[in-house]
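A short write-up of the structure that comes next.
Right after this comes subunit A.
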Amino acid sequence: MDFPYATEVFFSAALGIVVTMSLALLRSILGPSTYDRILALNSFGTKTVLLIAIAGFLDGRPEWLDLAIVYALINFIGTLAVLRFSKYGSLAAATQPSDDEEEVPERPSLEQP
Partner candidate 1 sequence: MSGLKAHFPVLLVVVPLLTAPLLALIRQKQVARALALLSALATAVIGWGLVIAAREQVEPLSYHLGGWPPPIGIEYVVSQASAFVVAIVSSIAALGLLLGTRETRKEVTEGQQHLYYAAYLLCLAGLLGMAITGDAFNVFVFLEISSLSTYSLVAMGNRRRAFSAAFNYLILGTIGGTFVLIGIGLLYQVTGTLNVQDIAHRVQELEDVAPDSHNLTLLVAFVFMIVGLGLKLAVFPLHQWLPGAYAEAPAAVSAFLAGTATKVIYFQLLRTTVVFFGAAHVFGALRFGTHVLMPLSIAGMFIGSIAAIYQPTLKRMLAYSSVGQVGYLTLALSFGTEAGVQAGLLHLGAHAVTKAGLFCVVAAIVAGVGSNRIQRLNGLGKRMPIVAFAFVLGGVGLIGVPGTSGFVSKWALLQAAFASEHYLVAGLVLLSSLVAVVYVWRIVEVMYFQAPPVDEKTTHDNLAMVPALILLGASVLFGLFPDQVVELAADAAHQLFLEPGSLPPLPTGGHG
Partner candidate 2 sequence: MTELPLEAVLFVFLLVVGIVVGRLRNLFGAAMLTGIFSFLSAGLFTLLTAVDVAFTEAAVGAGISTVLFLATLALTDDTERESERSWLAIGVVSLTGLALFFGTFDMPAFGDPDAPIHHGVGRHYLMHSWDEIGLPNVVTSVLASYRGYDTFGELAVVFTAGIGVLLLLRSKAAVMGAKAKPIPVRSRAPYVREMPIVRAVAKVMLPFILLFALYVQAHGDFGPGGGFQAGVVFAAAFILYGLVWGPRAVQGIAPERMLEGGMAFGVLLYGGVGVAALFAGGTFLDYSAFTPEHPSHGQHWGIFLVELGVGITVSAVMVVIYFVFTARPRPRLPKRKKGALAPPRLTAVPELPVETPKEGSS
């Protein structure tokens, strides 16, 4: 690498990501709702992708990006599961006959203006 300060640059970028991680971590601990925690988790996931990418460059092994790709590809599955879980209280969802009778929560009347 021609650039003499590459390591320093990567390191400070990693440091910045770790700072962001700490902020997200704080949010995940504070809550208050579970959804804030999930939000923090998602954010944390992206930061991990970035950290891994940078770590690969720091160690001169950029092929570690495969890991980052894994996260980028399948990280949102968990959130989809959360969506399913929140809406139906089950991952099996409403199409299953056994769930239809009583599991699906009632919808309240939303006041229309």
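Operating definition for what follows: a contact is a pair of C-beta atoms (placed from the backbone, for glycine too) under 8 Å apart; a residue touches a chain by one contact, two chains touch by 3 or more; residues count from 1.
With respect to how the candidates were assembled, all candidates are chains of the complex that A comes from, given by their letters.
What you are looking at is a predicted structure, and each value in this text was computed from that prediction instead of being measured.
Enquirer: Given that every candidate in 1 or 2 is part of this complex, which one actually touches subunit A?
Expert: In this complex, the candidate that touches subunit A is number 2.
Enquirer: Provide the residue numbers of subunit A that touch candidate 2 in the complex, in ascending order.
Expert: 7, 11, 14-15, 18, 21-22, 25, 28-29, 31, 33-34, 37-38, 40-41, 44-45, 47-48, 51-52, 55-56, 58-59, 61, 63-64, 66-67, 69-71, 73-78, 80-99, 103, 105-108, 110, 112-113
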